[in-house]
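In this view, the complex is presented without one of its protein chains, the others remaining in place.
So, subunit A:
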Amino acid sequence: MALLELSGLTKRFGAFTALDDISLLIERGEVHCLLGENGAGKSTLCNLVFGVHRPDAGTMTLGGEPFDPRGPAEALQRGVVMVHQHFSLVPNMTVAENLMLGRASAVLKPQDIIVRMEQLAAEYGLEIDPEARIDELSVGERQRVEIIKCLLGDPQLLVLDEPTAVLQPDEIDALLAICRQVALRGKSVILVTHKLGEISRVADRTTVLRQGRIIETVAMEGADIRSLVRSMVGRDVQSAGSVLAAAVDIEGKTPAKSSSVGPTSPGEAVLQISDLVYRDPHGVPRLDGLSLTVGTGEIVGIAGVEGNGQSELGLILAGLAAPSAGAIVVGGTQVTGCTPQEITDAGVGIVPEDRHAVACIKELSVAENLYLGAIGKFSRFGLLDKSARRKAAETMMRDFDVRASSPDVSMASLSGGNQQKAVLARELSLDPLVFLLAAQPTRGLDVGAIEAVYNRIRAARDDGLGVLLISSELEELMAVSDRIAVIYRGKLVGELAAGSFSREAIGAMMSGHAHV
């Protein structure tokens, strides 16, 4: 008998139907993957099972009994646990203290928790120091604490929402092994992901969601990965394209490089970073003597586990943070500690990693966002010439394939992919432009938009721009970069040239284990 049975689940948010008539069985002892693009309804489905939302129609049963959780507390009581994308741990408390939160009765018994942790370590290989403070742990270790927290109560069903997005390769392997261990003990695991490589490694069955509907549920034995991609996207993605290769990434093979990638011999340096140091407001060094050169006509990728200084590097290049020491020169102009405007004037385009907080203002219209840095360009005597701006925006939207019903609709109404294309359009239309920083440029985008972003970045390179690509997706870096440098604890610890990319070597450097 199935552990969890969903029949006819429907969930609407206003006029938007997030889930439409979902019927699904989760068997005992299986790892069941939910695959789908952003907005396909994966997270909503998890939230229904965990009681965060309640369905508008349909029923659930758990272990044969009706299951209609009115909140996470009720789901927990019934043995359903969930690890969210964002962790809920108190950073300045220890692992054991965090584990006691929420289940503490009047008397705290730290010893009981430690005994239980030892059991879990033996059963699942979930080793962690109970006395370590959360803020001393890596992201992967923190996630491990979350999983331990879930397993403490011996649940029936473990739901993991995009658990691998923040992990480095060896941590992903460990996580997938844990999932398997949990399933071997008769519990069920629901794993949400959009990475096909993981699915083929761990899933017993996979359900593909698209636009709130189930497209298919397949057993993974003998399944065709490419047909899964087609179900997920709903069309044939350019089959030889690097996107598919990057998305598929079967068993860690280096994806086939598309012909347009090739080290055109890089010219003179457009970006020179020397001995860059950045201390955060607490005095912790986030960048620790980073030096890097990007030449004309090359894409340099920065690989690294998140939190090793990439974000800070991006902020400094954008002029949003001032370095503590070091120098940045763009095309012969000193831009160290300059204002964003001065950096733009030096010919730097920035695609920031946080699209909503930095790249655009979602309440403003598309046209206003396209000319956010040049508000005065369409004005007479301080008054806006909106029709001229609309015309220019329409041209730019056509050139960069930004799909919106009009330049006057709000940025928020666009899909993530179209927002990102608009940001790229704005930054690539800067004049002068010699260097482009693209930080996590495809984060949260669907496959089609990812393809478009890659093509834009490559086209910019072919036009002679120097491009710095910061990404936490190794496959993306290997597919697009001419050279990959690895950042670890605020320093570059190694570099690989095109043709010699290897997941293993990069992964080792990312975790600080080896130098090349």
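By definition in this document, a contact is a pair of C-beta atoms (placed from the backbone, for glycine too) under 8 Å apart; a residue touches a chain by one contact, two chains touch by 3 or more; residues count from 1.
Here is the rule we use: contacts and distances are computed from a predicted model.
Undergrad: The chain that is not shown, which UniProt protein name from "Substrate import-associated zinc metallohydrolase lipoprotein", "RNA polymerase sigma-70 factor, ECF subfamily", "SCP2 domain-containing protein" or "ABC transporter permease" does it carry?
TA: "ABC transporter permease"
Undergrad: Of the residues A:143, A:344 or A:419, I need the one that contacts the missing chain.
TA: Per the contact definition at the top, the residue touching the missing chain is A:344.
Undergrad: Which one touches the absent chain: A:101, A:184 or A:375?
TA: Touching the chain that is not displayed is residue A:375.
Undergrad: Of the residues listed, A:360, A:402, A:468 or A:506, which one is in contact with the missing chain?
TA: Considering the complete complex, A:360 is the one touching the chain left out.
Undergrad: For review purposes, identify every residue of subunit A that touches the missing chain, sorted by number.
TA: Subunit A touches the chain not shown through residues 13-16, 18, 318-320, 339-341, 344, 350, 352, 357-361, 363-364, 368, 372-373, 375-376, 379, 382-384, 386.
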